[in-house]
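Excluded from the complex is one protein chain; the other protein chains are retained at their positions.
Then we have chain A:
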Amino acid sequence: MIELEGLTKRYGEKLAVDHLTFTVRPGIVTGFLGPNGAGKSTTMRMMLDLDNPTSGSVRIDGRHYRSLRDPLKVVGALLEAKAWHGGRSAHNHLLCLAQSNGIPRTRVREVLDTVGLTSVAKKRTKGFSLGMGQRLGIAAALLGDPEILMFDEPVNGLDPEGIHWIRNLMKNLAAQGRTVFVSSHLMSEMALTAEHLVVIGQGRLLADTSMAAFIAENSRSYVRMRSPDHERLRDVLSGAGITARPASDGSLEVDDEDAPHLGELAARHRITLHELSPQRASLEEAFMQLTAESVEYHAHDGRPPEEVPPGAPAAPPGGRPGWGADWRKKGA
């Protein structure tokens, strides 16, 4: 179990991590999600006592990391890729880590085998690909057979087979009752592995919830209807007490009704439908909505900003709405 309490890191004027308080529990994979620059890596470095917090504290099973004897037997961490000397072989890299924590030499061979690097164990790590580097980092994390595992962006640079492997590894580790804490900036990746979710943006806690609750709360579902007889459809719907929202492409969007019911209603009034489709916003969109206000580095799609006439709606018809625009509309 990892407990953060009011964890804060300030670099000069900038608050990189802003009073984070949450608990990472054993037996499940906890996803740590946030856009680039949200403070995920800084938080993880503070958990390992590499960076000193400006204020607040981290407790590992109730103890401070620096007071752990043989910390690799308690916490295994994959930090950024290639945090080792390229001139040392994979075997020697793991051996020096094992020795520093009194881990038997045989364990080095075991973890090399687990991550599939046995054949290159004696080679210098300088020539390792990104994927092999990630595997070596994971081998180092597993070395002490720790109860707590932390992975910072573990799927970076892995091929599809490698991604599949790490997903299963994390799930298995959690199923063994271990605490697994994994950061990512990809919601879709988290949706496949994490049971619990901690979302941060600009260093602040935005959500600390189970994945199921996050999906239920954040993925808006609605039914899209399209008819050549647009006006009559609207009248029929409002006559039945159903609020329909005209979308920019000429269709209607209806919340809180199921598609069969709407189809039957249209049939009773002999209205031709060209489209009747249940829609569900993706988790990626939900994540973007949650973090829209806190994205550190805004990207633009390369087009020059369009001239918006005064009084016109912010999103030009036919144009792609900006990040989170869809969701502000929902709130309106």
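By our rule, a contact is a pair of C-beta atoms (placed from the backbone, for glycine too) under 8 Å apart; a residue touches a chain by one contact, two chains touch by 3 or more; residues count from 1.
Just so it is clear, contacts and distances are computed from a predicted model.
UniProt records the chain missing from this view under the protein name "ABC-2 type transport system permease protein", selected from "Cytochrome bc1 complex Rieske iron-sulfur subunit", "ABC-2 type transport system permease protein", "NADH-quinone oxidoreductase subunit C" or "Carbohydrate ABC transporter membrane protein 1, CUT1 family". From the options A:97, A:130, A:259 or A:281, the residue with contact to the chain not on display is A:97.
Where chain A meets the missing chain, the touching residues are 45, 48-52, 65-66, 68-72, 75, 77, 79-80, 82-89, 92, 95-97, 99-102, 140.
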